[in-house]
Each structure stands twice: as structure tokens, then as C-alpha cells.
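For this depiction, one protein chain was excluded, whereas all remaining protein chains were kept in their positions.
By written order: A and B. Residues from 1 in each chain.
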Amino acid sequence: MLEIKNLSVGFQQKKGTVNAVRDVSFNVGDDEIVAIVGESGSGKSVSSLAVMGLLADNAKIDGEILLNGENLLLKNEKEFQEVRGNKISMIFQEPMTSLNPTMRVGDQICEAILTHEKISKREAMGRAVELLCSVGIPAPDKRVKDFPHQMSGGMRQRVMIAMALACRPKILIADEPTTALDVTIQAQIMKLIQDLHVSYNMAVILITHDLGVVAEVADRVCVMYCGQIVENALVADLYDNPKHPYTKGLLESIPRIDEDKERLYMIDGVVPSPQNLPEGCAFAPRCPDCMEICKKSRPALVESEGRMLRCFLYHSVCEGEQK
Amino acid sequence: MIKYIIKRILQTIPVLIGVSIIVFVILRVFAPDPAPIVLGDHASAEATAAWREAYGLNEPIVMQYLHYMQGVLTGDFGDSYFTKTSVAQEIFSRFPATIELAVGAILFASIFGILFGTIAAVKKGTWIDNISMLFSLVGVAMPVFWLGLIMIIFFSGFLGLFPSTGRISSPLMRPDDITGLYVIDSILTGDMKALKDSLWHLTLPAVVLGMYSMAIIARMTRSSLLEVLSQDYIRTAKAKGLNSKQIVLRHGLRNGLIPVITVIGLQFGTMLGGALLTESVFSWPGIGAYTVSCILKSDFPVVQGVVLLVATIFVTLNLLVDIIYAVVDPRIKYGKKEE
Partner (left out) sequence: MERESTLKQIWGSLSQNKGAMAGLVIIVILAIIAVIGDSIAPYDPEYSDMTACFVAPCAEHIFGTDQLGRDIFSRVLSGTRISLTVGIIAVSISLTIGTVVGALAGYCGGKVDMVIMRIMDMMLAVPSILLAITFMAALGKGIDKAVIAIGLVSIPEYARIVRGSVLSMKQNEFVQAARVMGNKDSVIIFKHILPNILSSIIVRATLGISTAVLDTAALGFLGLGVQPPAAEWGDMLGRSRSFIFNAPHTLIFPGLAITLTVLAFNMLGDGLRDALDPKQRK
């Protein structure tokens, strides 16, 4: 239903254009939870903001974002507004600052409903109470009159979710929804998103840097590195048998209780800056399996055993097969 | 909240008493003896003594002050040295004119200041923004009396569009006295001719007096709104599908105007000072021009009365601003903050 094809995002700056997202393609099925995983600066947030049309004015976007076959990037601002908050909603990392401090939470939820539906304020308020109830806020009829500062971080994130669900969107984008919260609350919020995914029958794009969270929640995972997808696989496949050296590195650096390792694995080196990418594969300088070709040319994203990979290690395999 | 308000009201009392002491000391202790000015240089010693006795100036200074304050509490601010009428009467016959001018000016300043500031913030970095900000820089730098004179030359002299003096074309046109504000009175009595004429007279002085405040309000609105528009909740509003007009009006200004309210309140207070000059330029029959003339001829009881009155208004305004602030910004909890 949501197809992203060859999406590239560049930011024009004084020194030149910075390419934050390069040639990203992936699909999100109707009832899927797709996780996008990567370090900060990998382009995962920028991709999702591009889908929402929320990028700053200096962003240059190429490619296609198809929602049920309609290219969102061809829509004008007014048409895009009808999609935002209606067909696609988004929740953000910082629940503390993402709500308007001088507006009652009920009014903020109503605003989302009234923007897209022609119903009375009264009906909208009734819906707001139901929504707060469905995101697990106790005494919702009283809490609608609260101001954000009267709520805890977890509560506010629930309000954000209620607001995002207001118009029963087809897709919910959750950008690091639990990063700013306490660990115990994190699990609750993730559980809530999972439940709502089922009860509201909507697709979820979960953006996170935490592979641990992904394993429990997502159906499929896109791993991003330096603005590109390097591996896109079903969750089970990815965890059982990670193929891209970067994915392997990421998985090995998760602390596990059942393994008694001396010290945590770390990927050597640092993420190159987007202004200064290596000539070959972006991961080549840090890759334990780096080959000569990796330093010279950039690998394409190719299909291999039911998953997508961007690595010369597997290129040769599939190229060989193709031959 | 009510507790906080009462507390703040009680706090203003010592400030006002202090102001009365300071002004009293300046005018009765440090100022030169008013007797020769009031009675003329050749007044006899007996006449001077009698005059001093009549105004209670022979008593010890502390007693003078206590008597004065005793009168103030009953609404008696003493008598003018010159007109011999009560100061309260002198002031209150002229005060509505000043209030009308200041309210007109603050309305002009707030409406256009917020408008220009908002446009500049929304169009940040464009020529519209640059021109608005240049305009506001110059607006702050121009002396109000000079601006007044230039406006008179241009709009009254050159274009002949507006009158340069007074509140109304002829005393016969005055609306019935209800509040003393001609604009309000003529609305209340349904006198459209007087309304039109008094607004016509009010325009130039109000614009002149309001120009400085408009520039300040525009700059404040711009910077405050720019800060608000970069907040996360503006992104949330965008993600809801609101258009940019809704975002600026509902989310931007609602939060961005909170600090502007303080500025407007303070500006209204400074306007009472600016009115001194504007009224002299436009021969506006308010307390400003009158006070200047009283200072020039050492009519100290009137000056004392005016300063006390203005200080009271100023302090009350500050209090009002704080209360409004607490109402519009739900994050402020005064009970806690004060302890």
C-alpha cells in the first residue's frame, strides 16, 4: 500500500548539498509493522518526514512515495494536508515538547479530528474521550481537560498516539516513540502500539535505533546506513541469519543476558559524514569483510534469498547465479 | 489565585507610599521656594508668610507630609497654587483626554505591532521582513515630539487630511459627558457626527504616541513567534494536517503573544510619560501638557498629584499584566512560585 521508490533527499546548504537519504526503496504492506533501524544520521527520520511532507524548505526530494498508487510528492501543499493526520499520522520522539503547552489535550485531539471531518465540536470531544480511553488513559473524561504539563511523559506519549489515531489513519509512523521515556514505560508504549496496530488495522512504520525493541514488535526490518538501506528482511530471517556485515555488527553489539561475553562488540571506526562519503561502499572503511571492489565502487541493492541486500559479498553470489 | 492577587495588591501599597515620599521630598525640600514665583518677586514679607501659612508650608516637613497623606486618603490632593481650585478637580477634568489618547495609541500600537511582527516572522528573511524590521528600528529611534511635528507638517499642512490641534472641532460638538472620553461618549449617545470628528482629531496624536510602542511590539512579536514556530508542537500541528494559517493563528500566536502581553502592559505605562510630549505638540487638553506647564511655573501640588496618579496606574497595570499572564499561560502556578 505504501511504496517508496528511489527516494533521495538532499539539503541545500551554504557549502553545497548534503545528501541525507540516497535511493531508498521499500514497501509497507497493509497490516505490517516495518521497522527502520539505523544509527542517528542514517537518514531514517528524514525518510519518514519525507513521507509526511514535513521536511524543511531547503530539502530537495527525488523519487516516488506512492500511497495506494498515488504519488504524494506530486501533491500540492493543500492536497498533502488532507493526507497528513488523516491517512498517515506520525508520533514523535519527545512527548514533553510535542504538545502545545497552552491548549487542553482534549482540544488538541479534537483539532486533529475537526481538521479532516465535518462534525460538531461536541461529537469530536466525545471521540477524543474514546480515543484517550483506547490508549489506556484512566478517567479520560476528566483528563481531556488537562493541560500537557499536568501529565507525565508516558501519558503525553499516549495523548500523542490518541491524536495520531484520531482519523483512523492507514499508516502510523512512530519516530523513536519510546526513546525519551523510562524503561518500564517504554515497554507499555510499545505494547500499546502493537495492540492498536491490530485493533485499528493499520500499518506501522517504527523508526528506532534499538534492535532489541524491533525483534519483539516488527514484521520486517530495514537497516539503514549513511542514507541507504543496506538490508531489508523479515524479522526472523534477520535475527537468525544476518547477512550484511553492518547488520551483523549491530546485532552483536546488543547486550544479551543469555550470553556470557567478556566485552561488548563494537563496530570499529566512525560513521562517515554525509558530505564526505567514501568512494566505494559507505560501510567499507569499517567493514571486517571489506574486499578490493568495496573500496572502488558502490554496491546496488539486490535481492537474495527473499531479502534485499546492498553488499558485494552477496552480489557475486547472485550474479553468479544469474549467470 | 485570589490569594496571589491580594498579596500583590498589598505589595503595591508600600511602593506607592514610597513614591509619594520621594516626590514630596524632591518638591518640598530640594526644590526652590515657590513663593516668589507664585506671588511675584515683589510680594511683601507678610503676604508671603500668609501664603505659606495658607498652604501649610510653615509646618515641619514631616507634619506637612502627614497632612498631605491624610488628605490623599480622603481624595483631597490639596489646591493648585495658581488656580486655587482643588488638584483632584484640575486633574480629573483633564484626565479623560489623556486616557483617550493613550488608549487610542496602545490600540494602534498593539494591532499594527502584532500584525507587522507576525508578517515579519512568517516571511522571515524576505524583503518584507527586512523592511518591517528597519521600520521598527527607525520607529524606536525617532523622538516622539519630532515625529509629531513632522506628521503635522505632512498630514495637516501639506495634505490637509487631519487637524493638528485639539480633541474636537468646536466645543458645541462635544458629546454629553458620561465617561469624558469623547469617542465612547459619542457612541453611547449615538452622536455619529461627534464620533467622526473626535476620531478624526484623535488619529494623528494616537499614531504619533503609539509609533514607538508599535515598533517595540512588532520586534517582540517577531522574535517570540519565531521561537514558538521552531517548537516541536508546531511540527505536531503540521502532522495533524493543519494549514500554515491555522498553525500560526492557533498554535503560534497563542503561545507567541504571551510575552507580548507584558510588553503591551509596560508600553501603556510609558505612554503616560510620552503623553507629556505628544500632548504639548498637539495641544491636546490632557494632564500631560498641563503637568509640563505646572512644573514650569512651580505649581507643585498639581505635580505631586499627577505623579502619584500615574504611579498608581503604572503599578496597577503591572499587576493586571501579571494576572492576565497567569490566565493565558496555564503553566504558571503562582501559589507555588511565590513560596
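In the analysis below, a contact is a pair of C-beta atoms (placed from the backbone, for glycine too) under 8 Å apart; a residue touches a chain by one contact, two chains touch by 3 or more.
Fair warning: this is a prediction, and the values are worked out from it, not measured in the lab.
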item	value
Contacts of the hidden chain among displayed chains	B
Contact partner of the left-out chain, one of B:31, B:63 or B:327	B:31
Per the touch definition above, residue among B:99, B:122, B:152 or B:321 touching the missing chain	B:152
Contact set of chain B toward the excluded chain (per top definition)	14-16, 18-19, 22-23, 26-27, 30-32, 137-138, 140-146, 149-150, 152-153, 157, 223, 269-270, 272-274, 276-277, 280-281, 291-292, 295-296, 298, 300, 303, 306-307, 310-311, 314-315
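Keep this in mind: only the chains that are shown with their structure count from here on.
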item	value
Chain centre separation (chain A, chain B; CA means) in Å	55
Residue numbers on chain B that touch chain A, as the complex places them	231-233, 235-243, 246, 250-251, 254-255, 258, 328-331
Chain B contact footprint on chain A (complex, rising order)	52, 54, 77-78, 81-86, 89-90, 92, 94, 97-103, 111-112, 115-116, 147, 149, 160, 163-164, 166
